[in-house]
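All protein chains of the complex are present and in place, except for one that has been dropped.
Labels run A, B and C following the written order; every chain starts at residue 1.
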């Protein structure tokens, strides 16, 4: 099958949806001539013109608010916040408005909008450009959250998100944009709310998100040499979480480890751990454990990054310590 | 012992600390002549004057930023955000700055500031005035978080917070301000990071926060009639969490239920559940369960509020279903 | 240093249209009587939760609405019942919503603070001050993309004007030349904080200079002046001339809400109420211009009073949303 980079796959999703429906517009910083900080909107300005591809000044709160207003009037805006760290400036618009508008006006309003952003540690760019803040949004009812880990999922989930009539956050990862993977030529969609078993196994379930899916897969590969068969499940959607798939996997393996880049405390791993304890306690042979980012503000120092987040090696160690 | 209201106890803490140390100043909306939305700063303007009691325009982000800058110059500001919902406007200042400034300049900077705010459902004032967002802050390393449930704890924790040399968030609850309780005349402090067993019991540990401590206590009272002895533990501090006290209680009871007003998904209950599974799995006779706010945006309708948050009755039911 | 007056734009004043003026007077009266009723209902706990009555802002809200076309969009403030009334929203559904009833505009989920009435082009009230500004900008983007000839009026208070969204929104609207009218209702107070302390600008309107848009400072108790100003700004916006900023000055006569006795307020201010009472002012204008007689006004009052009484009665008779239904509807959904 054709191989595309993750950012190319996202770009294709945007082009297809914008071509199909002129209500889809893009709003964000440097999304125009520059093609987006991570090149996801490359070529879009030339193709769709400045009315639909809107380069903005530096005003994250207004970017989200503008997308919200446009959506309320029947457009289908995609707002880009180039680093998830900046999204804290728009937290009121997202948490108090995007998430809530439809719920408190039931049946009266639709808010078909997508917020694209990215997170993750990489390249030594420090604590205001490397966070993974998805858990904050999971705590604000009214937002769907997708976190694609492959080019295939990225394109399929973004297309589904754009067609959804409720707000969806699409959280990408800076280390994934250059990743290549198979993407079909023909149109397809990835459903929101469906986890994906990225690797089958029987001794332990590693539930990993975003870039950590790949580290978990590498770890699983290595664990094979240790005689351990690890299943790797990628939730893909954090809200709504596909609890059934997670429980089914744990039923089989009786052990679970949740892996993510976000800091551990109150991360999505806490929620997954709590849910599995509630729903799969009887199938478990031990506690659901977490292996996540250190509870610290990342230094702007490439050399110290490996101390702060999990890697294939550390996942392997952790699994061995659980099963050993 | 002398009885004070929760807001009176907080007021006294401010008066004592401001009298003792002129570096302590107060910044917020309506904190001056009006005495604060919940009357915590009553009489302070008259006492300390407008240079130290600063009424601001409506600019939550600048309120926190201003407190931050003042703290960096050696002041000890207390910033008030009258409803925690508004704090989303200041999320960048808190998450990207207050939490991080000291960590990335180790040993170079001190940030002795307190952010006072409140949460909780009550009075039918809707989804932008009733949230309990403490978990968001727990996910941002670098912030201490206290959540006093009694007048005694409120005064003692706020005084400790003001003297702390790192940022502390003090999250109060709108239903608690009028609550009366014993507060000694002589000076005292409540340590940050120390949970409090509000009621001893042996069949189950109910870990409850803020206003829910009182609902849990009522439930425990009622459960006695059902032949169930419930221990009620109030963490008081969410960060750092007093894991030892929680584990000690669970060791005794073998069962745990976490209760809070915040929505369940990715709430502090998830973290507590995950931590107890990690640290006390072997002492547990069943999964740690959560009983928390519904994953919904609260309607501005007093009549529907009981559907959305736990109460003494619903806690009692839940405990009975666990032990029954 | 700078003479603020010179930086402001003054709208061309239009000759008073008798028919229109009578309609505006009627609406002003409707808002006043509606609000006097809501305050009673609040005190008797029939209206629950929040209530932010428009008393003092009647002329500003009615005049601004009249300056727009029917298809135009309005973002009201949290103190914005006047916009709903002026747009002809159903008194029944308004009352029912304020009472938290299932038959209200939003099934009793929005109340005073989050009401929305798409059927009359009114967007959701936001309880976070100033958050509506960028949303209004977004509707302007939609109008521009859809070439639908619509304009958005975005109301906000003098207090809300302190929020950073003011800056971001005016800037965006100006660079994109969006059809948005920013309408600041300065009623002198933001809760306990007076306008005069909240900013060093004589009027927010002069901030328009920084966004290369016209800034108007108008007497918000004079319905015709507000009407002419909003009409001029809306027509400019519709013609592609971009946004404007209007500050309409009014007086918040009562407390911030019905439970606020406003002890912080200087006594003298209360004594000047007559000078700033929009109903009294519009009444005098109508009488002076011989557009209405005393008798006409009494008759109007009677009619409106009856309409409101009926709406109240209807609202009271409606059912609260059933808790079990609500739970079933929302649980597991978000």
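Basically, a contact is a pair of C-beta atoms (placed from the backbone, for glycine too) under 8 Å apart; a residue touches a chain by one contact, two chains touch by 3 or more.
The shown structure was predicted, so the numbers you read here are calculated from the model rather than taken from an experiment.
**Q** Using the touch definition given at the top, which of the shown chains does the missing chain touch?
**A** Per the touch rule above, the missing chain touches A, B, C.
**Q** Hey, which of A:55, A:110, A:203 or A:278 is the one touching the hidden chain?
**A** Per the contact definition at the top, the residue touching the missing chain is A:55.
**Q** Looking at C:164, C:188, C:220 or C:278, which residue reaches the missing chain?
**A** The single option touching the absent chain is C:164.
**Q** Per the definition of touch given earlier, which of C:90, C:198, C:285 or C:318 contacts the omitted chain?
**A** C:198
**Q** Of the residues A:205, A:277 or A:297, I need the one that contacts the missing chain.
**A** A:297
**Q** In the full complex, which bits of chain A touch the chain not displayed? Write them out.
**A** Contacting residues on chain A, toward the hidden partner: 29-30, 32-34, 37, 55-62, 85-86, 88-89, 123-129, 294-297, 299-304, 306-307.
**Q** For chain B, which residues reach the chain that was dropped from this view?
**A** On the side of chain B, residues 22-23, 25, 27, 51-52, 54, 56-57, 59, 61-75, 77, 92-93, 96-97, 101, 103-109, 141-142 touch the unshown chain.
**Q** Just the residue numbers, please: which parts of chain C touch the chain that's not shown?
**A** On the chain C side, contact with the omitted chain comes from 1-2, 6-7, 9, 162-168, 171, 174-175, 197-202, 204, 206-207, 209-214.
Everything that follows uses one rule, which is that only the chains that are shown with their structure count from here on.
**Q** Based on CA centres, what chain would you say lies at the far end from chain A?
**A** When every chain centre is compared against chain A, the largest gap points to C.
**Q** Taking the mean of the CA coordinates per chain, how far is chain B from chain C in Å?
**A** Taking the mean C-alpha position of each chain, the two centres sit 36 Å apart.
**Q** Nearest whole angstrom, what separates the Cα centre of chain A from the Cα centre of chain B?
**A** The computed centroid separation for chain A versus chain B comes out at 30 Å.
**Q** Can you list every residue of chain B that touches 2 or more other chains, as numbers and ranges?
**A** 85-86, 88-89, 126-128, 295-297, 299-300
**Q** Could you list the positions in chain C whose residues touch two or more of the other chains?
**A** 109-110, 114, 126-128, 164, 330, 334
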